[in-house]
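Every protein chain of the complex appears in place save one, which is left out.
Coming up: subunit A.
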Amino acid sequence: MSAHAHGPAEALKALVRRQYFWGIVAIALLLLVNLVKDPGYLAVSIGSSGNLVGNVIDILRAAAPVILIAVGMCLVVATGGIDLSVGSVMVVAGAVSMEFLSGAPDTPGSGLAALGLVVVVSAALGAVNGVLVSVVGLQPFISTLVIMLAGRGLAKVITGGQNTAATNETFRWIANGYVLGLPVVFLLALLLAVAMGLLVRRSALGLMLEAIGMDPKAARLAGVNRRALLFTVYILGGVLAGFAGVFATASVMTVDVSRTGYQLELDAILAVVIGGTSLAGGKFNITGAVVGAILIATLDKTVVFLGVSSSATPAFKAVVIVVLCLLQSERVRRAFRQRRAAAARTPEREALAA
């Protein structure tokens, strides 16, 4: 990307060509709207303990879980699949950790043990998806729908139907702490996203996933092990969703079995699409998915800030996203260009006639 760009002007041009550019524009616009309503919206102040405080920081914090599931979703989508189970994996992860911590001493050790447990459980759920998709050969939509439905049930079984609460300083720190003035959750999410980005782009994983997503038959004949790769990807998606579940529950140290992670799979899918990854599979863009996740968090906060009534919130979100998708669509852009060209031609013709 930047290898081709010489100088800031070209770097900017390259950025404009990226599909997630419109995501960035949308974030800026939303912030601008908020700024108009309250000129102090973007102000970031230094809080009592030397941490940054402000609406933008809140947005970043809220974006953290979405970033994680969006990155996982991005990889799954690249293979031509979809993972509807991420929201439910989040609630299972939250339930497992809270249930474990509620009976464990408040030490960093038990915090880490809870995290380890979350990794194991969410990897197991991802593995079930992986087996259903790659070995059994079910459609990803159906396989992950099964886990989506079963997962929430499983969470209720784990907590006995309660909204379990627990105390653990380590967990609290993850959700509410600060490093270098920035929220730990956001830094962790960014770190994991960067790590995933490096993993797929520095190894050949990214190429293999794209090959599977673009042309499964050709990939098979080229000796690409589709089964193992799909399995890996669904496990990765599961583990990332597990971390997202920890992030989402640790801020209040309570798992709400019916609300935690509810419908977040849809946010993740939207983030991926906004980031310029086609749901048809193939080329994927992790940076784009991160931008998309931040946009969704911004959107959520904006809706609250503008006081849009909670019943109208989904509709408002839908409008913003539809407009964004239209802007990104090649067809709409072409139609615009043609209209502009036609408009430019008409006066010319009139001039000729005169």
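We adopt the following convention: a contact is a pair of C-beta atoms (placed from the backbone, for glycine too) under 8 Å apart; a residue touches a chain by one contact, two chains touch by 3 or more; residues count from 1.
Rule of thumb we're sticking to: contacts and distances are computed from a predicted model.
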Record-based protein name (UniProt) of the chain missing from this complex, from "Monosaccharide ABC transporter ATP-binding protein (CUT2 family)", "VWFA domain-containing protein", "Peptide/nickel transport system permease protein" or "YIEGIA protein": "Monosaccharide ABC transporter ATP-binding protein (CUT2 family)"
Sole residue of A:23, A:111, A:183 or A:282 that reaches the chain not shown, by the stated touch rule: A:282
Among A:9, A:221 or A:315, residue touching the chain not depicted: A:221
Contact partner of the left-out chain, one of A:205, A:235 or A:253: A:205
Contact footprint on subunit A, counting only the chain that is left out: 202-205, 207-208, 210-211, 214-215, 217-225, 229, 282-283
